[in-house]
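Read the structure below first, then the notes.
So, chain A:
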Amino acid sequence: MSETLIRLENVSKTYGSGAEPAVRNLTLEVQKGEVLVLVGPSGCGKSTTLRLINRLIEPTSGRIYLDGEDVTDGDPSELRRKIGYVIQQVGLFPHRTIAENIATVPKLLGWDKAKIEARIDEMLELVSMDPETYRDRYPKELSGGQAQRIGVARALAADPDVLLMDEPFGAIDPITRDRLQNEFLRLQQELKKTIVFVTHDIDEAIKMGNRIAILREGSEIAQLDTPEAILAHPADEFVESFLGSGAILKGLTLKKVRDIELHQVPTLSSPVMREQALETLRASDDQVALFLDANDKPTRWIDERALNRTSQPIEKSGRPVTVDLQPEDTLQDALTVMLQSSVGMAVVTDRKGKYLGCCTIESLAKLIMSDG
Partner candidate 1 sequence: MDFLFSLIDFALARQVQVLEGLAQHTGYVVTVLVSAGLFAILTGVVTRRSQLAKELALSIASVFLTIPSLALFVVFIPLVGLGFAPSFIALFLYSLLPILRNTITGLDGIDPGVLESAKGMGFSPVQVLLKVELPLAWPIILAGIRVSSMLVVGIAAIATLVAGGGLGDFIKSGLARLPLPNSLESIWLGTLLCLVLALVIDLILQALRVATISKGIR
Partner candidate 2 sequence: MSQIAPSLKNRTPLSERLDLIVSPIFAIALAIIGGVVWLYSDLDDTTISILAPEKLQRQLVETITLGLASSLLVIAIAVPLGILVTRKGFPRLKNFLVDTLGLAQALPAYGLIVIFFSFMGAGITTVILALATFSLLPVLRNTIVGLEQVDKSVIDAGRGMGYTTRQILMKIELPLSVEVIIAGIRTAIVINVGMSALAFLVGGGGLGETINSGLKLDRAPAILIGAVLVAILALLFDFMSALAQKYLKPKGL
């Protein structure tokens, strides 16, 4: 994580003479394999900065290095073929099929046909879209979320080392955005690309970035550090106000459910006698027990009242468990689930759905306190 892959050196961009520069004398290094997020208020020059890297905008002065090589001059089209680029509007070619869209850069690079075909399917699978179903469709047949998956697949098709992303999830509804972010993080764990990611959303920055550069006007770096460090020690008032209130809550997106000590509630499983269940429940401090099915998957919350209502079998009484968490989910997710849950707790399972324990408000509070 210490090898520099992209280096902007004293880069400036001025539109027209006498105007305020959009980017003023910026020096920025991006390390190999990291996600560097550029975040700042609108008009701070973050998108301009991103577009300077693949020279969609030519710098007025300064040098740009990619992997040690000065790429400030030379053919910009050739440079761009080596850099993946994902934008908010996605920009899929509407007249070309999904497969042809993904094949764009490999074709520009002159790959042979068989290799491109194989790559198309590989890319579709990578972004969790069934190749059989989607290969020959056209962009107009996709939802916004699907389109951006293809956008990412297209950007990754020629296996570039560097990926530039300009608010890639900005135009997508919150629920889909969350899912795409999570998927993207999983993908990045596998691929270890060097990514520069632009957003105006500090929460997204905290979630996605290994490091965050908070920019102010003229693309001046107000603070460049890990999300944890920025949240804990904002460099100045500008950063503090940009983080907004509730920096602690924002910190929850950095921690995973696995970091927390899980609470064990009493569990019941079939076959269970009513008296026995009541006894177990009374013996515990908790007001409620979890009913697990044959695969240890939690299905229902059962309290004393439900047990006393004898008209229904135990496995059908109480309230259903609607959402469960997994250890890699963030504590932010856990908090949301807890607040929505009728019992103030969130069930944690492993990937197969097997019960692991519960998240409680107390354990969350304890973790936040210990961080101080």
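The set was built so that all candidates are chains of the complex that A comes from, given by their letters.
As a convention for this text, contacts are C-beta pairs under 8 Å (C-beta built on N, C-alpha and C of every residue); 3 or more make two chains touch, one makes a residue touch a chain; residues count from 1.
Worth saying up front: this structure is predicted, and the values here are computed from it rather than measured.
By the touch rule above, chain A in this complex touches candidate 1 out of 1 or 2. Chain A contributes residues 54, 56, 77-82, 85, 87-97, 104-105, 108, 138-140, 151, 154-155, 164 to its touches with candidate 1 in the complex.
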